[in-house]
Every structure is written in structure tokens, then in C-alpha cells.
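Below you'll find the structure, written out as C-alpha cells, and then a few comments.
All protein chains but one are shown at their positions in the complex.
Chain naming follows the written order as A and B, and within any one chain the residues start at number 1.
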Amino acid sequence: MNHLLTMSGLTLNEIENILHEAEQFSEGNSWKVDHQMFVANMFFEHSTRTRNSFEVAEKKLGLEVLNFYAESSSVQKGETLYDTVRTLESIGINGVVIRHHENNFYQELVGKINIPIINAGAGTGEHPTQCLLDLLTIKQEFQTFKDLNVAIVGDISHSRVAHSNYDALTRLGANVVFSGPNEWQDNTGKFISMDEAVREADVLMLLRIQHERHAGQMGNSKEEYHQAYGLTIEREKTMKKHSIIMHPAPVNRGVEIADELVECDRSRIFKQMQNGVFARMAVLKRAFETQKINELTVQL
Amino acid sequence: MNHLLTMSGLTLNEIENILHEAEQFSEGNSWKVDHQMFVANMFFEHSTRTRNSFEVAEKKLGLEVLNFYAESSSVQKGETLYDTVRTLESIGINGVVIRHHENNFYQELVGKINIPIINAGAGTGEHPTQCLLDLLTIKQEFQTFKDLNVAIVGDISHSRVAHSNYDALTRLGANVVFSGPNEWQDNTGKFISMDEAVREADVLMLLRIQHERHAGQMGNSKEEYHQAYGLTIEREKTMKKHSIIMHPAPVNRGVEIADELVECDRSRIFKQMQNGVFARMAVLKRAFETQKINELTVQL
Partner (left out) sequence: MNHLLTMSGLTLNEIENILHEAEQFSEGNSWKVDHQMFVANMFFEHSTRTRNSFEVAEKKLGLEVLNFYAESSSVQKGETLYDTVRTLESIGINGVVIRHHENNFYQELVGKINIPIINAGAGTGEHPTQCLLDLLTIKQEFQTFKDLNVAIVGDISHSRVAHSNYDALTRLGANVVFSGPNEWQDNTGKFISMDEAVREADVLMLLRIQHERHAGQMGNSKEEYHQAYGLTIEREKTMKKHSIIMHPAPVNRGVEIADELVECDRSRIFKQMQNGVFARMAVLKRAFETQKINELTVQL
């Protein structure tokens, strides 16, 4: 069963295979399922880019897409996630893409559900397809991860992006450091000052300030955050010539990054979104291509 | 016009034809519309399994699916159901699937709307596709309905499943009895004790406690309900060897049925969901296959 649950659960070899497949899709390769197959997108948290990115990827692979919105479903009636997914499996869904507010939502599913599960963002835990699209973007730029300096800036402790990326990039040979306010540090890796991070990074990865997660708790105002930990116009000038800017988006313009820099030459922010489709196509192909026999077994 | 509004509106012959078609779909038969046709799913109440089951069935038949969510529609502007459906007919929709909180929602439509209407659950009235999938599940198990003992347990008075099933199963020759708390009885049929129901039934059909319908009114706590009217581990041991357990789901684990029994050998709960797709394919085929001439008339 080719789930995609966490980056740490993938071997380096598996990561490289997915990135290779994604690169091929980015170069115009196509692949379609050879019979009618169904995927359900289950989003228990708001999302624009991830949900739509998955839907485009799914339709490019020829999958039939069911969109499941938590707010108009029986989850409102108190049904467990296991029973909901088991239901979808029973009605013939061949795979599920799930965004959920719990870090380990998939633990009640794995081993009991016989269709692949793709993690589209789990609480403050992992967000592996975001990580894979980040890796794809970095690989397109530098061809290798070995000895690259990657600085991740922002609310590290609550960021699923930070955790997935730290794990994968470190294993791939990059030097990953963090920056950001003290209260958002955790013990994952080394913290450095923002000015140093900007100067030294080949890849400067800014995280979104998730107002919706800590409404009102933020010690600094937006402008204060921007001056202390944002990529200001002044700081950008200290970046190395070939360094790139990344951000998982949605961007808070003028907070994590100056408005004028969002689409500057070294920004890869919208490129990341484009790559998101290719990375998800690779993940979905991996999950669905081996399924023909399983599916027939269930049918008959 | 091949609507599906109520079970009582179908002759025995029509029921048998639908079940026969559904069985053929369950054995792997396929059928597709031969030109582009549109169906709209209009759900005015929350639903996971029914809505998704219809959508899978529709896509297996090659229909184009429009999902209509009451909360983001002009129904918010006070439009009548008639005007909404008439609108969908005008824009070229070839059939509508409707779940509605009113028992007789279809009465303002029938005879005035020229596209088939499929009842996907009407208030506390009927839920004919649930009944058809239940019948299919029983038929697969016992080949006949004649003289089968069927016990339906729970909130009979508010259950559209109970009403549809009582009517159809009785006409098909089964002996249908009820069990459950006194305050949820109505005058539809004979009530017996839970222990007797469990011992005597060939088909033990548990109904969902609909907390959302009578929040706070429930005299017993969940655990008390389970002891009094639930299928406990002890009661299950008194069932006949070949008896089966059914439940329309979503299940309240530990209330209507012990958690451990939901997927036991004699449970057909997830089988029912699988059959739901086949039953709905049969109902949709019946509604759409005769429509070619109508549709062309409207178009030209």
C-alpha cells in the first residue's frame, strides 16, 4: 500500500524516485489511469492551494474526484474518521487525500483501511507533499541538496512544513538552520539570527505567520515582526547572488516578506505552487498505479 | 417519468426489476449514457455516505455531476424548491437527486417538473434508495424475502428507513417486527422485546439514534440505551447461526451496537454501503435511460 504519511517514513531512495517522477511531469510527461478510478479529497481544515493543487493533479491523471467538505458531512454527526474512510472505501473510492487538524490522524487508519492514504497536512505535524514540492523546487535550482545552506524562518514549533523539511533536507545532505522569535523555537535544530540567516542561506524559506493558530498571542505587531524576522527590502540586498526565496503561502505581504519582493527575481513562491501539481501527480501515480489487482478483488 | 419517490409507489414488479439490475451491477456489469447528460445532487441536509454513494454511482454511469449545496445557493435568498429545480431543468440538467428535511418535498415538483426526481431521504418519511440497498443485501444473503424474520430496532417513529423497509419487506413476504423504547414506537407494526428480537430475527436491522433530531430528549444515557436496546456482545451470542446484522450507518459505536461487533462476521454494515452504489446505479439507469427523446425535445 503506497501511502504517503510522513517524510520520515520515506527512504532516501523513495524520495529520489518521487522527485524524479515529478520532474518528468514538470517536463511535460503525462500518465493516466487505464480504467475508471476514484479519489476523495477530505479537507477538515480550510485550504485553497493544496486542495486545488491536488484536484488539478488528480484530473491530469484521469482520476474521478470526489470533494468531501467536513462541514456538510456526517462528521457533523460525530462519526469517527475511521468509519468515514471505511465508508468511502466501501463505496468504491480507490484512495483518499486527507488534511486534518490532528498530527497523527492516520494512525487509526493505517493497517485497517485497504486504500492508499495521502497526508495533505496534519495539524502541526507533517505536510509531506509540501515538502516534496519544496525539494523539487530546490533540486530544479541547484541540482543537488548536498551542503546547501537552508534557513527556515518563523513559527518553527507549530509548522508542519518546518518539521517535514528539516527531516528530509538533513537526510539529503543539506545544512538546515532556523530563525525566528524565541517563543516559537523548539528543539528540532540550531537557531541563528535573522540577519545571519539571510546572509548565509542558499535557500531562504519563510514560513507563514499563522494568525488563525495563535490569534492574539503574537507578542509583536505585524510591522514589528517584519522588522525583526521578515525579509525586508534592506535584508534582501544582503542575500547571496544565487540564493532563492521560498514560502509555502498564503503569504502575509509586509509581514514575512516585503510586498515588493513576493514576485522578485529570486522568489520561487509561485514556482513552488506550480511544482506542487507535479509533486502531487508523482505521489498519486505511486499510490494508484499498483492498485489494479486490489481494486478488482474488492469489486468481485 | 421514472421518478423514485417512495417505496410504496413502486409495484413489486418494479422493485424486483430494480433489484435485478442492481445485482447485475454488483456482479460487474456496466452501463453508460450514450451522450452527455447532467445530474444535480441537491442536499439540504448533511450526508456523507448517501451523497458520495450517489456521486460514485453517477460517475460510473458516465453522468456529469453538479453538486448543489444548500448553504451556498439562492435557497438562502428564499427561493422555493420548485423554482430552484425548475431553474436546473431550464439550464439543461437531466435529473435531480434530492435530500430534504420535509417528508413530502416532492409534492410541489411532481407533474410540474419534466425531469426525473430521485428521493435521497425525506425528513422522517421515506428513504427509498436506502431501502433498496437493504433489500439487495438481504436478497444476496437469503435469495428470497418470503417468511424471513426481520426485526427493526430503534427510533421507529422518526426513521425514514424503518417506514420504507416495513412497507417493502411486508409486501415481499417477510415478517417484520419492531423493538425499541416505548416513546419511539408508532402504530406501524408489532413491537416485541429486544431479547426476543435478537433471538428470532434472520435479519436484525439496527437504526441509528439520531442525536441531531432529538438532542437532549433521550431519556436514557448512551450506556443505558446500549444495555436496554443495543446489540451487546452477550445478546449477539443468542442470534441464530445464519442471522445477519444490518445498520444504515453512521453507527454510534457502543450505543446501537457494541464497538467490537461493527465488523464481525455476521455484520453486513459495510456491505450495505457497497450495495448502495449498485442500487443507486440501477435507480439512475431507470431514470435516465428513457430520456433521450425528452432531452432532445427540450434542447431543440
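Everything that follows uses one rule, which is that a residue touches a chain if its C-beta (ideal position, glycine included) is under 8 Å from a C-beta of that chain, and two chains touch if they have at least 3 such contacts.
For clarity, every value in this text was computed on a predicted model and none was experimentally measured.
Asker: Pick from A:H20, A:K59 or A:K146: which residue touches the chain that isn't shown?
Answerer: A:K59
Asker: Out of A:F43, A:F145 or A:F288, which touches the unshown chain?
Answerer: The missing chain is touched by A:F43.
Asker: Which residue from B:T6, B:T84 or B:S164 sits in contact with the chain not drawn here?
Answerer: With B:T6, B:T84 or B:S164 as choices, the missing chain is touched by B:T84.
Asker: If you put the missing chain back, which residues of subunit B would it touch?
Answerer: Touching the missing chain: residues 36, 38, 40, 64, 66-69, 71-80, 83-84, 86-88, 90-93, 299-300.
Asker: Identify the residues of subunit A touching the omitted chain, counting contacts across the whole complex.
Answerer: Those residues of subunit A that touch the unshown chain are 28, 43, 46-49, 52-53, 55-56, 59-60, 67, 69, 71, 211-212, 249-253, 270-271, 273-274, 276-277.
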